[in-house]
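Just one protein chain is left out here, and the rest sit where they should.
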Amino acid sequence: MLIVMRMGATDEEVRGVLARLKEFNLEGHLSPGKERVVIGAVGVIGDPDIRAQMGRMSGVDEVIAISRPYKLTGREFQKEDTVIDVGGVKIGDGTMVVMAGPCSIENEEHMVTTARAVAASGAQILRGGAFKPRTSPYAFRGLGEEGLQHLAAAREATGLPVITEVMEARDVELVARYADILQIGTRNMQNFMLLDEVGLARKPVMLKRGLSATIDEWLLAAEYIMAKGNRDVILCERGIRTFETATRNTLDLSAIPVVKRLSHLPIVSDPAHGTGHWYLVDPMARASMAVGADGLMVEVHPNPDHALSDGPQSLTLENFDSLMRSLERVGEAVGHPLAPQPQLAAVAD
Amino acid sequence: MLIVMRMGATDEEVRGVLARLKEFNLEGHLSPGKERVVIGAVGVIGDPDIRAQMGRMSGVDEVIAISRPYKLTGREFQKEDTVIDVGGVKIGDGTMVVMAGPCSIENEEHMVTTARAVAASGAQILRGGAFKPRTSPYAFRGLGEEGLQHLAAAREATGLPVITEVMEARDVELVARYADILQIGTRNMQNFMLLDEVGLARKPVMLKRGLSATIDEWLLAAEYIMAKGNRDVILCERGIRTFETATRNTLDLSAIPVVKRLSHLPIVSDPAHGTGHWYLVDPMARASMAVGADGLMVEVHPNPDHALSDGPQSLTLENFDSLMRSLERVGEAVGHPLAPQPQLAAVAD
Amino acid sequence: MLIVMRMGATDEEVRGVLARLKEFNLEGHLSPGKERVVIGAVGVIGDPDIRAQMGRMSGVDEVIAISRPYKLTGREFQKEDTVIDVGGVKIGDGTMVVMAGPCSIENEEHMVTTARAVAASGAQILRGGAFKPRTSPYAFRGLGEEGLQHLAAAREATGLPVITEVMEARDVELVARYADILQIGTRNMQNFMLLDEVGLARKPVMLKRGLSATIDEWLLAAEYIMAKGNRDVILCERGIRTFETATRNTLDLSAIPVVKRLSHLPIVSDPAHGTGHWYLVDPMARASMAVGADGLMVEVHPNPDHALSDGPQSLTLENFDSLMRSLERVGEAVGHPLAPQPQLAAVAD
Partner (left out) sequence: MLIVMRMGATDEEVRGVLARLKEFNLEGHLSPGKERVVIGAVGVIGDPDIRAQMGRMSGVDEVIAISRPYKLTGREFQKEDTVIDVGGVKIGDGTMVVMAGPCSIENEEHMVTTARAVAASGAQILRGGAFKPRTSPYAFRGLGEEGLQHLAAAREATGLPVITEVMEARDVELVARYADILQIGTRNMQNFMLLDEVGLARKPVMLKRGLSATIDEWLLAAEYIMAKGNRDVILCERGIRTFETATRNTLDLSAIPVVKRLSHLPIVSDPAHGTGHWYLVDPMARASMAVGADGLMVEVHPNPDHALSDGPQSLTLENFDSLMRSLERVGEAVGHPLAPQPQLAAVAD
């Protein structure tokens, strides 16, 4: 923490800052400047509120944090990449996993059919929503536990591990009984009660970036989960809110290499939610691979025109298959191949 | 709903759209254009997903909603302003109420002292946080139920109704036992489970705008609460996220007259969170009154330098008193006066 | 300038930084930290590129500027407010001036009629556009010099000084022959050639904030003008681009007190362009006064339904008159009254 004094701050003000730092067990080092005095605070800054309090003191112009606000999620805490094993699928080991499936789970047959198709095309993980956050109270909000059962049936039928969203602290135990990865949605990135709760669960957690979250805030949200003991956190970039309206959000692909530099956690890209248009999924998925994403979320629906939610951004089964072929080629070109599939279930029919 | 066809869409594509509308019990009216055909859909559009599904059909360029997505919160549903009575204080009746108190409740003495001071300066409602959402897991997160008890003691001591935040669905019943108004924080604006739950509570709810929520999304979040039966919803503008970093957020004061035009619900302004600097509270509070806000949230702390949270944006007791005097004058000038205080408790000591 | 080294930076890297600073005639002061070394650079940093160059050196994590990037525009350079005299009207002296008139100049009669009306309602300065920046090449782009002549006729007829936009370096001399204040539009805030040119003119300049300009960038743009010798710069807040679409832009009223803290230059508010709706002009104009704006830009048109540009955000003559009455009362309430009018021309008819 550096405390920049105003031009013309008095000696008394400087002494006041030094004295207050001492109250917090911090040592102040004066650095004289042409225009202003800067005070460096040395010691362990346990409480982030200290910075705010110093900023209000007489004579202080600005307080600058020089430590990163997060700890456990940072590269400075752990140099090597975190690699998470989900039912035999490795996430974060230099390959890219594809998580595919419908946005909403509609019924068992629909779920199993889609699951078989994405498995046949090469997906490593199956996705499907049973609890759906919706902007309007009048929209379809998911099948709940019944949906989780269909998801489990589809895992059975294919051998693919499953990921699904949990929206509330009191549902974590229920969802964790069915899911292999717990997904935290973008609107819940700072639902701190929920973060605490999945921090206590024994399942990996995929944390989507908030619509207007900075990378620092996102890593601090991951820190909530890790601070409770759960080290298996996967980040997911899914587009940020900007002024542009041609796309639903702006998929911030540069966030992927930035996060990989700051943190050891794996990071996944969600091009469908990031853009809101199916015709952008394909190019943005390839681009996600080219920037080094550890994974990809893709919405696939046998009949997107009739999907119960987010139809406009879903791929057909044929489009998904063709995307996978294209990703194989790009993965090879950039030295970042698709991950191997887990042991698939034998198909009866 | 208007469906704009692409230039050169075929008759078959147009017929396809008309047929699909029929499946949804909507009638399609063709409107010929120089360049494109536009189809107006007449009927009750129950499910917002219909729009997305139409948008994916062959030949369709764009689907435009012409009904507002919200119903109960809209002026078209209710012409007259909603006026909410909270322990004798009227919110939304053309006066402005001031909700003042510390950001965090620190202890009973601190709470009661602050409460007496803000009551003496003319505040109508007392605020104080017992459950605090914090960006970092290592920051002070509030006293919980103990804090609620201090808040109740301060209400006892002053006669002012109290407002406090609830962060989780399972805490609504607890917080509602103590609070006169339930506050939903900015990070929870789209925590739909929580919205459902306070929609069932028998206490007024103040819903803060999400950091990057459009006004439409905000009114849809209020719709969640109203759809569950709770009509006493107060909106609170508290700054949106923009590219500017000189202030913590950008307080969108124009949202206040915009909301008053679109909705019958009362709306409050929170200049401290909107700006992040105490020296901006005063001018932005006066401006909030000038644009017609129904209320004002202000953080007041006897000793902001030592506050446990958000010290940099709190007013001292003296500054708050001087702000109230200034608001009296502005309120008179714009014909939008401060609300009368409720019956205050007799002060013993 | 502070140079924050990475955790674990080597002694050699630190020595490298110190050596490079010496090349720039800067002295480096080491400040040891628990986690990282910080180097303070003391001396005159003439070239802003130095900071970028230091940031690329081996072992450097971040370079933090502690001097403000602007000089002449800053309060640290000049403590007292700049007060600009325009034909007897003082801008920046603690009163508020109102600059009113049509968005585009349409013909002489229209200009003179509007001018007389706004003068009668109490405006201090007359505005009108002869060169109009338009997003589409097919929109009306102004009358050019003919428009300037109508503007001069309206000045003659009323005695009000006039402000009008100049869009190009090669037009500065022409526009300065007619105008009392040269206006630089939002799209030209970083048209550095134009800034240089008006910096050489002997007329005050009003510099609108760029649509996505930070306050620092805006003050740096003003610095361009001042660096060429023209000290009479007026800033104008006119709304920034955000994700919200209910308003055309988001008028950032908090920028006004922020600018007044950082800079000695006067600052004006333009609520019409900031919001895009005439019904928001009134409340946002009052709010601008409440936050301490030194001036107000208002579009007034005798018949806004037929205006050649920006009709939707213009006031009628009646609305303008009623706004002026309301501003009188607010100005009194906040101790920031309307400025006196200049000596008006005798009206013949």
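By letter and in written order, the chains are A, B and C; residue numbering begins at 1 in each of them.
Simple rule for what comes next: a residue touches a chain if its C-beta (ideal position, glycine included) is under 8 Å from a C-beta of that chain, and two chains touch if they have at least 3 such contacts.
The structure presented is a predicted model; accordingly, all values stated were derived computationally and were not measured.
Peer 1: The chain left out here touches which displayed chains?
Peer 2: Across the whole assembly, the hidden chain touches A, B, C.
Peer 1: If the hidden chain were put back, which of A:Thr73, A:Thr275, A:Gln313 or A:Gln341 would touch it?
Peer 2: With A:Thr73, A:Thr275, A:Gln313 or A:Gln341 as choices, the missing chain is touched by A:Thr275.
Peer 1: Of the residues C:Gly59, C:Pro161, C:Pro283 or C:Pro304, I need the one that contacts the missing chain.
Peer 2: Only one of C:Gly59, C:Pro161, C:Pro283 or C:Pro304 touches the chain omitted from view, namely C:Pro304.
Peer 1: Check the options C:Ala19, C:Met193 or C:Leu344 and report the residue that touches the missing chain.
Peer 2: Hidden-chain contact among the options goes to C:Met193.
Peer 1: In the full complex, which bits of subunit B touch the chain not displayed? Write them out.
Peer 2: 2, 4, 7, 29, 31-36, 38, 40, 42-44, 62, 64, 66-67, 76, 241-243, 245
Peer 1: If the missing chain were put back, which residues of subunit A would it touch?
Peer 2: Here the touching residues of subunit A are 212, 214-216, 240, 242-247, 250-258, 261, 274-275, 279-280, 283-284, 286-292, 326, 329-330, 332-334.
Peer 1: In the full complex, which bits of subunit C touch the chain not displayed? Write them out.
Peer 2: Residues of subunit C in contact with the hidden chain: 46-49, 52-53, 55-57, 69-70, 133-141, 167-170, 187-188, 190-193, 211-212, 217, 220, 223-224, 227, 241, 278, 304-312.
As a convention for this text, only the chains that are shown with their structure count from here on.
Peer 1: I'd like the Å distance between the centres of subunit B and subunit C, where a centre is the mean of that chain's Cα atoms.
Peer 2: 32
Peer 1: Taking each chain's centre as the mean position of its Cα atoms, how many Å separate subunit A from subunit C?
Peer 2: Taking the average C-alpha coordinate of subunit A and of subunit C, the gap between them is 40 Å.
Peer 1: Spell out, as numbers or ranges, the residues of subunit B touching 2 or more other chains.
Peer 2: Counting only residues that touch two or more other chains, subunit B contributes 212.
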